[in-house]
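My questions will all concern the structure given below.
Heads up, one of the protein chains got dropped from this complex, but the rest are sitting where they should.
To keep things simple, chains are lettered A, B, C, D, E, F, G, H and I as they appear, and every chain counts its residues starting from 1.
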Amino acid sequence: MEYEFKALGKDMSAPSKDLETFPTPANVKLVSFTSDEVTSHCPVTGQPDFNTVEIEYAPDQKCVESKSLKLYLWTFRDEQIFGEGLAGTIAQDIFDALEPFYCKVTLEQGIRGGMQMSAVAEVVRDEA
Amino acid sequence: MEYEFKALGKDMSAPSKDLETFPTPANVKLVSFTSDEVTSHCPVTGQPDFNTVEIEYAPDQKCVESKSLKLYLWTFRDEQIFGEGLAGTIAQDIFDALEPFYCKVTLEQGIRGGMQMSAVAEVVRDEA
Amino acid sequence: MEYEFKALGKDMSAPSKDLETFPTPANVKLVSFTSDEVTSHCPVTGQPDFNTVEIEYAPDQKCVESKSLKLYLWTFRDEQIFGEGLAGTIAQDIFDALEPFYCKVTLEQGIRGGMQMSAVAEVVRDEA
Amino acid sequence: MEYEFKALGKDMSAPSKDLETFPTPANVKLVSFTSDEVTSHCPVTGQPDFNTVEIEYAPDQKCVESKSLKLYLWTFRDEQIFGEGLAGTIAQDIFDALEPFYCKVTLEQGIRGGMQMSAVAEVVRDEA
Amino acid sequence: MEYEFKALGKDMSAPSKDLETFPTPANVKLVSFTSDEVTSHCPVTGQPDFNTVEIEYAPDQKCVESKSLKLYLWTFRDEQIFGEGLAGTIAQDIFDALEPFYCKVTLEQGIRGGMQMSAVAEVVRDEA
Amino acid sequence: MEYEFKALGKDMSAPSKDLETFPTPANVKLVSFTSDEVTSHCPVTGQPDFNTVEIEYAPDQKCVESKSLKLYLWTFRDEQIFGEGLAGTIAQDIFDALEPFYCKVTLEQGIRGGMQMSAVAEVVRDEA
Amino acid sequence: MEYEFKALGKDMSAPSKDLETFPTPANVKLVSFTSDEVTSHCPVTGQPDFNTVEIEYAPDQKCVESKSLKLYLWTFRDEQIFGEGLAGTIAQDIFDALEPFYCKVTLEQGIRGGMQMSAVAEVVRDEA
Amino acid sequence: MEYEFKALGKDMSAPSKDLETFPTPANVKLVSFTSDEVTSHCPVTGQPDFNTVEIEYAPDQKCVESKSLKLYLWTFRDEQIFGEGLAGTIAQDIFDALEPFYCKVTLEQGIRGGMQMSAVAEVVRDEA
Amino acid sequence: MEYEFKALGKDMSAPSKDLETFPTPANVKLVSFTSDEVTSHCPVTGQPDFNTVEIEYAPDQKCVESKSLKLYLWTFRDEQIFGEGLAGTIAQDIFDALEPFYCKVTLEQGIRGGMQMSAVAEVVRDEA
Partner (left out) sequence: MEYEFKALGKDMSAPSKDLETFPTPANVKLVSFTSDEVTSHCPVTGQPDFNTVEIEYAPDQKCVESKSLKLYLWTFRDEQIFGEGLAGTIAQDIFDALEPFYCKVTLEQGIRGGMQMSAVAEVVRDEA
């Protein structure tokens, strides 16, 4: 198996919205990534939010390359966005880049005010 | 994304039944909040009850803002109510404020008399 | 919400088969109680058995009051009964007292002879 | 409830294939036993295997008495049998003794060569 | 039960693609193996990847012998392959060797860049 | 052993600073109580704080009766006090009531602003 | 190693204060037993208390036989005693029966009123 | 107890090196804060590091106010610093602000390259 | 590093009291082995006991080879011995074979009669 990834030559110290892909290997039905290192800023208070994000997709032709996914998640570090919106945005971006059968994103925020919020966003291919 | 929340100017040291909302971001299918800091009083003995509450809803147009939810949950601190009734009341109030597809509340009480009680309340939109 | 419970005046130091109830609050779909303090005696050896019991029911008009449930579970302390039978008996008694849509009892015994037994008993309302 | 078990007079220091039963108490739908003390020998190397076994059945007329089950499981201590075969044999013997609606046995072997094997065997009553 | 395994005479210090089998014992419906000792190399960076692999299959005529499975998993130690591809390859090889009703492989990679990847590959018998 | 406790006749629905004691039984060297149901209010924001408190003491002549301890801990429910101060106050009150060899109080606050505070207070008998 | 235990002929369905011993095997420095099946009654309310008890001793000439210890712990099932007193009594009885270098008993009560009590009792041989 | 904190009027959406204090309450011997929301940047790769930080100090006259501590920890979000250096810097800043008997900082980094780093820094008052 | 172990040619399907050793590598101060697969028989009831054994030693010139240790532990499978005696015997045998600075054996039995026993045996080199 041989690939040529931009990731190899790329500046790994800069966030990037660019999601690289590789051809889905035979038999693969489901792929997921979990990271507890996704931060953003609360639009109400401006303070940093710490999130655990699980991205799950059923690949068709393309799988996402993990290093470019890391740089992508890093891009939210200075954005002001609710956790609910962050889940919805990631789901859409993954869906646009991979064109999978579906993509589901589950986000859990760090505890705030004694409460833990979680949100589920999903984009499903329109089979019509 | 820009919102103007009353929460920002509001007295954060006072409980309030007022639930604020914001427009549901694209792709979001499910939101939940869990808090282990919801207290009330037992109607039989008058003693404080300590509850863990999970609120789950499938949003339509509106999501609940988390700080106003915290102030809302605080309002039960001096009420006399069974855990079963507390679950049912929260489910109804969230349903009325957000008009979601459904709202489910799961409440677990602290151990009393060697027993732990949990109750599930649910309000589902009438599709008729 | 106002109730008048016999439990308030009752002798809390005596086991009792009498299960008190209160009207089911709005929206409540499921209630469960878990206790790891239910003991009985093995009919084969006469020795004490230690059980964890979970009682789950879907309430119709009535919910069980927790203190009377505690006194009820206490009544098995000196009975000789298999764990399987204990689960079945509790399920029937709860069903008779509350007339719920269904009642399910899951019992786990303490480890005996290197084995842990669990039994599930269920009584479902006859809709015919 | 009164039973007369051979187990009471029986030599508890000898393994035995004889499974005793008692009449299923009312309302009981499911019974399971878990033991992490079931050993046998590997047919390839001859070395002892250590297994955790869960036996689950939906009783019809008969439930298995736990002490006789313990003595039964002990009988495999010196047999040479794969874990897969052990699961299948226990499921058949329980099925033959109790004539339940079904019997399912899940066996997990101790880690060997950095791998943990588990096997599920099931015997279902032929309703034809 | 008597088998004659090449494993007994075989050089256990060498990886091998050769999967040995034995006849499925009666009643066995599902078998799984879990190992956290499966390594390979990342095709992007060349660095070693550490994976936990769960192989689950519904056996028809044949079950896999565990020692030969261990030697098989060892063969990936020096290959350059994505985790997604590794899952897909193992699923196909097990399927080809055992001809089960289905074979499912779940692979979890060690944490890389603050993310944990998991992939599910499945090969199902074509019943047409 | 016979005691006469005010707790028996006392109004159990009212907080009380009054700590009851009983004579230390022979051989007892250390007693501790842990509760995760101790609440107070933050002096900066006025919002409720949720604390887990462990009280440990080396008894001399007196041990604390547990029901009166519960009513005592309840008295902080409406006080404005830092967690550090709450730990110090409980330690002093227990020390004054029991005159033990020492009393140590460890308090853990619920997570606030992504941080969990814990404080240790101790009062040791002056042996001079 | 040959012993003749009364336990073998004894009625195993009756509690007994009689602790049997056997000669300490060579090199043994510390022995402990943990049971979460020790119950008694609260002297204040008369209700059953559920305790986890750990007995630790440094044996000199004698070790305690485990079946007789089980029957001994059973004797508290109908006694009215505080947890603190129960720990102290067990420590003294073990000390008297075994004459060890020391005996330490740690008792944890089931949660009552949102609190968990634990007590440590110790008897140390007087070396004077 | 009455304090006047700048925190109340302060802009809570901006990081700040300014650590506020309050007078140590009686009997308090040890205070600690744990946060898993402390981020910085790796000086080698420039990528974000995620750290769990525990700050422990033995207070003399002053305790740190928790909101100002949160804003302080936030200031490292855009700094390039090794985890070892971050631990050392926090320990020194806390020591300078509170003049405690000692201050100890334990930092655990998120897993990088399959490894987890932890560092302990300590500043102890010079008693000479 | 080259060794010639009898283990290589030895019949691995037979228990053996023979403990093989190899020269202690530089800097090694402590070695331990933990196994939850050590069985024996109870001298009172004759039934199998299941034990978890931890062997810890401070090596001087010799370390124990792990395969021979496994065959050694297997030898107790059909012996009648109390857990306390088993701990003491293993400690002595390891001490005799390795002549370490000390050897400590901690044995935990499977739960019997609702109790778990553990025993610690130790042999320390006589420095006189």
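Just so it is clear, contacts are C-beta pairs under 8 Å (C-beta built on N, C-alpha and C of every residue); 3 or more make two chains touch, one makes a residue touch a chain.
Keep in mind that what you see is a predicted model, and the values were worked out from it rather than measured.
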item: Visible chains that the absent chain touches, using the contact criterion stated earlier; value: D, E, H, I
item: Identified contact with the non-displayed chain, of H:63, H:98 or H:121; value: H:121
item: In chain I, positions touching the absent partner; value: 1-3, 5, 7-8, 22, 24-37, 63, 65-67, 69-70, 73
item: Chain not shown, touching residues in chain D; value: 50, 110-112, 114
item: Interface residues of chain E (partner: the chain not displayed); value: 12-14, 36-37, 39, 45-48, 50, 74, 77, 110
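Here is the rule we go by: only the chains that are shown with their structure count from here on.
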item: Starting at chain E, fewest touch steps before arriving at chain I; value: 2
item: Copy-to-copy rotation for chain C and chain D - C-alpha atoms, rounded to a multiple of 5°; value: 70
item: Distance between the centres, which are taken as Cα means, of chain E and chain C, whole angstrom; value: 47
item: Averaged-CA centre spacing for the pair chain H and chain B, given as whole angstrom; value: 34
item: Chain G and chain I: spacing of chain centres that average the CA atoms, whole Å; value: 29
item: Sequence positions of chain C contacting 2 or more other chains; value: 36-37, 50, 110, 114
item: Touching chain combinations (by label order); value: A-B, A-E, A-F, A-H, B-C, B-F, B-G, C-D, C-G, C-I, D-E, D-I, E-H, F-G, F-H, G-I
